[in-house]
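A single protein chain has been omitted; all remaining protein chains appear in their positions.
In this document, chain identifiers A, B, C, D and E correspond to the written order of the chains, with residue numbering beginning at 1 in each.
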Amino acid sequence: MHFNPSIVIKISGKFFDEDGSRNISSLRDVVKNLSSSFRVAIVSGGGSNARKYISMGRDLNLSESYLDLLGIWASRLNANLIAFALGDIAYPVVPDSLEDFIEKWSSGKVVVTGGFQPGQSTAAVAALVAEATNSSTLIVATNVDGVYDKDPKVYKDAVMLKELTINKLKEILENSQSVKAGTYELLDPMAMKIIQRSRIKVIVMNYRYISSLSDLIKDNKNIGSTVIPE
Amino acid sequence: MHFNPSIVIKISGKFFDEDGSRNISSLRDVVKNLSSSFRVAIVSGGGSNARKYISMGRDLNLSESYLDLLGIWASRLNANLIAFALGDIAYPVVPDSLEDFIEKWSSGKVVVTGGFQPGQSTAAVAALVAEATNSSTLIVATNVDGVYDKDPKVYKDAVMLKELTINKLKEILENSQSVKAGTYELLDPMAMKIIQRSRIKVIVMNYRYISSLSDLIKDNKNIGSTVIPE
Amino acid sequence: MHFNPSIVIKISGKFFDEDGSRNISSLRDVVKNLSSSFRVAIVSGGGSNARKYISMGRDLNLSESYLDLLGIWASRLNANLIAFALGDIAYPVVPDSLEDFIEKWSSGKVVVTGGFQPGQSTAAVAALVAEATNSSTLIVATNVDGVYDKDPKVYKDAVMLKELTINKLKEILENSQSVKAGTYELLDPMAMKIIQRSRIKVIVMNYRYISSLSDLIKDNKNIGSTVIPE
Amino acid sequence: MHFNPSIVIKISGKFFDEDGSRNISSLRDVVKNLSSSFRVAIVSGGGSNARKYISMGRDLNLSESYLDLLGIWASRLNANLIAFALGDIAYPVVPDSLEDFIEKWSSGKVVVTGGFQPGQSTAAVAALVAEATNSSTLIVATNVDGVYDKDPKVYKDAVMLKELTINKLKEILENSQSVKAGTYELLDPMAMKIIQRSRIKVIVMNYRYISSLSDLIKDNKNIGSTVIPE
Amino acid sequence: MHFNPSIVIKISGKFFDEDGSRNISSLRDVVKNLSSSFRVAIVSGGGSNARKYISMGRDLNLSESYLDLLGIWASRLNANLIAFALGDIAYPVVPDSLEDFIEKWSSGKVVVTGGFQPGQSTAAVAALVAEATNSSTLIVATNVDGVYDKDPKVYKDAVMLKELTINKLKEILENSQSVKAGTYELLDPMAMKIIQRSRIKVIVMNYRYISSLSDLIKDNKNIGSTVIPE
Partner (left out) sequence: MHFNPSIVIKISGKFFDEDGSRNISSLRDVVKNLSSSFRVAIVSGGGSNARKYISMGRDLNLSESYLDLLGIWASRLNANLIAFALGDIAYPVVPDSLEDFIEKWSSGKVVVTGGFQPGQSTAAVAALVAEATNSSTLIVATNVDGVYDKDPKVYKDAVMLKELTINKLKEILENSQSVKAGTYELLDPMAMKIIQRSRIKVIVMNYRYISSLSDLIKDNKNIGSTVIPE
């Protein structure tokens, strides 16, 4: 028996907010293309829908756990849409924990997940999934072109880094981390811890270039930022 | 052992689209009040969120089953929000079929559901739930004041009916029924069939008056339209 | 990856009542034969066993929901027998809802189901399954030779129709439909709605000719009645 | 917190074969009466329905495991009927293993089960359930009046024993045991082992006297045979 | 309806390694006593058994995810033992995720859990559980008398602190944290993040004094170290 190498793609929840169906259509093409030579896992964020429900929940005085759960359920709705769009090559049910993911992953299909647990971002989910699938690379497709030396949405003069170490990334993100439900930035501490302990390479890229993903993976095309495990 | 009578409240998905948290807050007050003398089941529609995901799915050429499933998942997100808002008096997990509902209902808690199955509206879910809980009354809280002799959103001169038979209702709605995912009006044929065979009284009311619900139920306050089983 | 086209076979519950094992043995041969070029889903009715338990339940004053559930559990017993008889080519557990079916269907095996939900017949289940599997044809194997212009068990002079539109079928069946548990005739309104919205061709045939099924499907052999989606 | 003592009632599958609804109606009255002072678990056999499906399965060359599973599914259909008949005092879902039983039992409701596993009778299930619920007594309601010195269906001169030890019972049953699916007599070795190791008193009685069960339990009324743990 | 306040007790896995049954017997007495005025959740660590299986897994070259899962399964074995020992007041099944915990918690019983997910300690589980149950206090029962200014197992001159802020604790533990499976110390970053965002008071105490726990909680008896949310 021969098994293809695995790869994990983390899709920003913002992906669904505007031009959602066109974005997903591009993702579908890329994943179909990749799935002949890779086993693919996809993790979807919650986006504006997550934020909307978390905000209603906050008005209703729910505690942080339940706010995070609303964000998780919103991300699962996105994950369902991707899974249904992929059709027969994808597992048609979204797992709700890492153990559940592992069981569904054993089917040999593409598995699409949303959030798993309060207290962690979907980036942490992606890192856990990358570790459990022995993936050497985790793609983070988000709404900026890569990792900058400071938050590019705040600082006009932020400079993008083609390559950086995980420790450098930790240092950069340290200040921007918030612990409130729905507000984790890029990668939260859990994500970073997993990436580090299992030495997973992270590529941060803009989801606008999602259709170049198979070039990036197969031909090492120069897109986004690469975070080196050490 | 003594068991309180049961009542089912079907909440329009539009309830969440505008002033969502204020609407839910009113619902929470009413349900807490009711739950001392009634066992309460709540069924939530999908609203604009359902329509948004169904529309993306349609762009992606999904079949009707999967479009309905997207609407169902959107309604479950709404149902989760209500369940979490109700706190300890509600069962904290949303059932995904009538059998699952029956099991969770046996806990004695308020149970909140979204959709169950492609091919039927959440109004059909509400009718099934009313039948399985032996409820004599089903409240349908929607965005019009009651049942009109024709669609009030289309015809300015539509006249609201304080009381009508189920057969009259069938006749009125017959023309407006569509079979496409996410487009069922008020009550679909499945809902009507269940209501009829188990002789369940339906009250259609505007969700703007949701805070008067306990008056309506306990004191027979004159709100909305009453559909008589026969 | 290449996927075979899908086909759905709805087996009457009466199939098990007399010569059950011989009938199933024929079905097994046909399905084994078909399964090299088709993905096959099978939906089993409840038969006399369903009627027996529903009748006991009615004596005990159960509500319609629970009577339907007894019929559903009886149909699942039949479904189990078929699944076990098919051995390794079939999924060994009977799904209990469409979502559950979809998950088990992703295994690539033949999936056998009984009923899903109160308020609908196993013919509705078959239609839902045909839609979710993108099947273009649904075979209904029952105890009459096809669709007649009126009920052939009641009217001696009923004439069988080799081909008819779904609207013609609706018109014919309209009067014979009952809403009581266990009494749906041939195709209920839910089945018809699904067949219509997804334009699924239905072939109604006598299960006595089940061993000719692969001829029918592969060589278009002239058996039973064909219901044209429009 | 105070917990009522537990009692387990094992109902023969033959109970459903003739006068089924009248028998269940009597059982319902007795259990409602008992449930104010006892926690009640009910285990149902498979009866003629089990034998019918096992016989079809045998014609189809299924192995013993799958034949037993058919009998188990038939007994679950019976268990569902009892559970639905009991209404709100019963847990509405039939457990499928002892672990599942233990979870549902923690609800505080009457729990009704059928078979659990191939290779053992529903009497073994009843013994396992009695042990897990710390019941001191297991009632076996069957179609003979009690334990006889030899099989009363075979030997006209069999003598009923008002009281006997478990070892005496073992000796009597030893010869009549068969290992084929669906043919276990009264109590199989697994049942006997559990009863012995946990010193559970067994009362074997005719289900025709089921309406006297609460007299038997509460007032020690003299019915059937009592098997003393040692 | 009135609900008692909730409290969470995190039990070190070392609790089971020596005098296990005596320790659990004390815990049982305390929890029975507490459960009249508190709702109690218990989280159990993995102890030497976790370390043994993780070490075997490491010899076999398993990745960190699977090593953590072995530790989780070891902690669930401990959790089962506690749950069984508590009998009817406890939920008899150990949940495997926070969502599962929330469902079981709604039963009103004591719920006992082990680990939930790779990448986090059972102390993080305890913090998540405290947040989801709106507990204002989390008890951490471990093998040292409280929080010291440095690791008391390493430094003879470590000084115990009766009271400290969460930020002070973070500072103290920062250096001792490891990311390898099975090696988290006292509280890991996830635990600290949850405690902080939901302002949960943590009391670290020696499990040798577990029988004084109800005095501690009810009468504010002076045991261990108190970590103030801010």
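To be clear about the criterion, a contact is a pair of C-beta atoms (placed from the backbone, for glycine too) under 8 Å apart; a residue touches a chain by one contact, two chains touch by 3 or more.
The structure displayed is predicted, hence computed values, not measured ones.
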item	value
Option from E:Arg51, E:Arg76 or E:Lys109 whose C-beta touches the chain left out	E:Arg76
Per the touch definition above, residue among D:Phe84, D:Phe116, D:Tyr148 or D:Tyr207 touching the missing chain	D:Phe116
From E:Phe3, E:Phe84 or E:Tyr155, residue that would touch the chain that is not displayed	E:Phe84
Omitted-chain contact residue, chosen from D:Asn33, D:Ser55, D:Ser107 or D:Asn134	D:Asn134
Touching residues on chain D - with respect to the absent chain	63-66, 69, 96-99, 116-120, 124, 127-128, 131-132, 134, 179-180, 189-190, 193-194, 196-198
Residue ranges of chain E at the interface with the undisplayed chain	16, 20-22, 24-25, 28, 49, 53, 55-57, 59-60, 62, 66, 69-70, 73-74, 76-77, 80-81, 84-85
Absent-chain interface as seen on chain C, which is shown	35, 88-89, 91-93, 107, 109
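Convention: only the chains that are shown with their structure count from here on.
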item	value
Chain C and chain E, separation of their C-alpha mean positions in angstrom	53
Rounded Å distance between chain A and chain E, as computed from the means of their C-alpha atoms	30
Two or more partner chains touched - positions in chain D	107
